[in-house]
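The complex appears here minus one protein chain, its other protein chains still in place.
Naming follows writing order (A and B), and every chain is counted from residue 1.
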Amino acid sequence: MIELLEKFTAGFGPAGEESQITSIIRDEIEEFSDEVRTDNLGNLIALKRGSGDKKIMLAAHMDEIGIMITHVDDDGFLRFTPIGGVNPGILRHKNFVFADGTLGTVGVEKLDSIKDLKLEKLFLDIGAADKKEAEQQVKVGDSAVYQKSFYSTSSRIIANSLDDRAGCALLAGLLRNLEMPAHDIYFVFTSQEEVGTRGAGTAAYGIEPDLALAVDVTGTGDTPEAHTMDVKLGKGAAIKVMDRGSISHPGIKNLLVKLAEQAEIPYQYEVLEFGATDARAIQLSRSGVPSGTLSIPCRYIHSPAEMLDISDFKACAGLLQEFVSSKELKEIIKNN
Amino acid sequence: MNGGYLTIMNKIEKSTDIKKLIKELSERSAVSGEERGAFQLVKDFLSHYTDEIRTDPLDNLIARRAGTAEDIKVMLAAHLDEIGLMVKSIDDNGFLKFATVGGIDPRTLPAQEVIVNGRKEITGVIGAMPPHLLSRDKRKKAHKLEDLYIDTGLELEEVKKNINIGDTVTIKRELTYLENDYVSGKALDDRAGVLMMLETARELDKIKHQADVYFVATSQEEVGLKGSETAAYDIFPDVGIAIDVCHGQMPGVDRGDASEMAKGPAVAFGPQVHPDIYQLLTKTAEERSIPYQKEASTTPYGTDAASIQIARSGVATALISIPLRYMHTSVEVISLQDVKSGAQLLARTIAEIDQDFLEGLTCY
Partner (left out) sequence: MLLEKLSNARAVSGREKEVRELLREEIKDNVDRLKTDVMGNLIAVKGPDKPGPRVMLAAHMDEVGLMISEITSDGLLKFKPVGGFDKRILVSKKVSIGEKNISGVIGAKAIHLQKKSERDKPLDYDNLYIDIGAKNKENAEKLVSPGDMAAFTTEFKKISSHRALGKAFDDRVGCSLLAELTEYSYDYPIYFVFTVQEEVGLRGAGQAAYWLKPDLALVLEGTSAADVPENKEFRYSTTLGKGPALTVRDRTIVVNKKLLQELIATAEEHDIPYQFRRTTAGGNDAGVINITGEGIPAAVISLPCRYIHSPVSLLDLTDYANMKKLVYNYLLAIKRKEF
């Protein structure tokens, strides 16, 4: 599964332009699925049929944050705008890469004070001598993402886009290994989550699931002078209670806790004071879908170097498996 | 987890009066996401006036009362959830750090008694340092959320046995009866609206109406108008009326931003209100001499009316609000007269809805 993760983090896929990462994921799951399709918003939807009559939707988003080029100036420098939650304050001297591999680095205009550092003071330098040369490689409207890197130690992984390639890897891993599911399981690799959980909503509308679980990363409170938050790397799979996008269905939350305790999988509760996951969109689909989120604890989200703990990652994989195989899913669905 | 700290809950009878009802409603703990805390109370009352009651995947409580026609659906929506807090962390000394659920003003929190809805209800206090121990500048600034904590007085062991991350916290406040049929308490936003909805059921029981009426105690309004979105999709009514609260007149507030107290409910007009329903409400009020006020909205947002209106291919909606002072504090004040007038107005208006009226809704 770590191999899958490494493969996935290397895929190019800023929100709205997921075709490359879609192919990479599709290659890994197609032969293990009963049906695979994409939809109008670019979601990748794989179905594994089960013996029962209920539909379970699992969602992890394929897209990552990035930047879009808005201007090529006469000297070959590029101006850009964010795609998703990119913090202009951390972009100086970061490298970005385009779909075709073209690389650029972020420079900044002269500043009177650090407080003046804003998006409009930044530019991307791809080493072109002038406008003409730049336009041979890049044009207005093209998008780029953080340069790719992947490091693992014995216990931690530092890579770009663990948000949410880690979730995608968990889903893909489960899909490959799951035999005879009790219900129809829809593994949805969603699009455009980073710009407003858009793919998840249209995917859910099409699938009409009875129950859904999003798998995404969440922040931690375990770094120096961090905002108070209970989640820590190494303490296990994080079971989301609430974030600013959704309040998890209590039946799903409680079942995850119960299963973790029964299977002795380390877990922790998560309350996030900002952010959202695909659960937000799925929960509000049509007449409502009981939804929750299983979270992978992750430091430095939305930076080029996100960090997760391998034991947490494995705990999430284990808990996800337990969840999907649980006989109690029917109870949650029935009670609604 | 529980249903309010008044441990003796009297059975709600068909005849239970409005003063008792508002006390029971206000004192229930039902923070967004835990509306079940107030289900029993609402179910008990509505069971006397409706034909079927169910809940849905988002914990909306939906009760349907049949009308004489078969094909007219009116949906009333009042949100059952209240703003509150959620435990996000327990420190080494057993103090609880918390996150907000819905729009809580941190300045209303220091020195507030609360109930932590853990394995059992636990009383706590949101600590506020006494002025003697604070520096002069600290005293001048409002408390920041990050600095506040809940003190249960319990040792860490006890805390951990009974409280988990994710447990909700409600403000502890008993309802107070003031002069002139005013009441004060927490969560009158929108328990007062729920009360108006229940009273409307009571009023409808006395008259004939063609429309099937859906009484929906919606969930998660305070965190994004969520319950009403899915309930409206599911029911897809011909007419949807949200019942909420609006600001009541008080010093320091522009007259244009608030309605007067005890002069009748405020009937809104604005982008989220279908002009025909507004007309029907105001005309009915005038014909029957029911006091009401007008409220102009520049934006459609802020109440369940906004999400009901955009369900599927669109719903004709309206909004009626109870003037309320000190919104989102634990001492909200409303006039029960306004609730009674509102219930009468809604019942009488619903009774006027027939096929002809519905056909006119798409004539612009």
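Note that in this section a residue touches a chain if its C-beta (ideal position, glycine included) is under 8 Å from a C-beta of that chain, and two chains touch if they have at least 3 such contacts.
The structure displayed is predicted, hence computed values, not measured ones.
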item	value
Option touching the unshown chain, where A:70, A:136, A:149 or A:177 are the choices	A:70
Listed residues B:11, B:208 or B:312, member touching the removed chain	B:312
Residue numbers in chain A that touch the chain omitted from display	15-17, 39-41, 68, 70-71, 73, 79, 81-83, 120, 140-141, 192, 195-196, 198, 201-202, 205-206
Contact footprint on chain B, counting only the chain that is left out	254-257, 269-271, 274, 294, 296, 298-301, 309-310, 312-316, 361-364
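One rule holds for everything that comes next: only the chains that are shown with their structure count from here on.
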item	value
Contacting residues of chain B [partner chain A, same complex]	32-34, 55-58, 60, 86-90, 97, 99-101, 146, 164-166, 220, 223, 226, 229-231, 233-234
Residues on chain A engaged by chain B in the complex (per definition of touch)	221, 227-230, 241-242, 247, 249-250, 253, 268-271, 273, 283-284, 286-290, 336
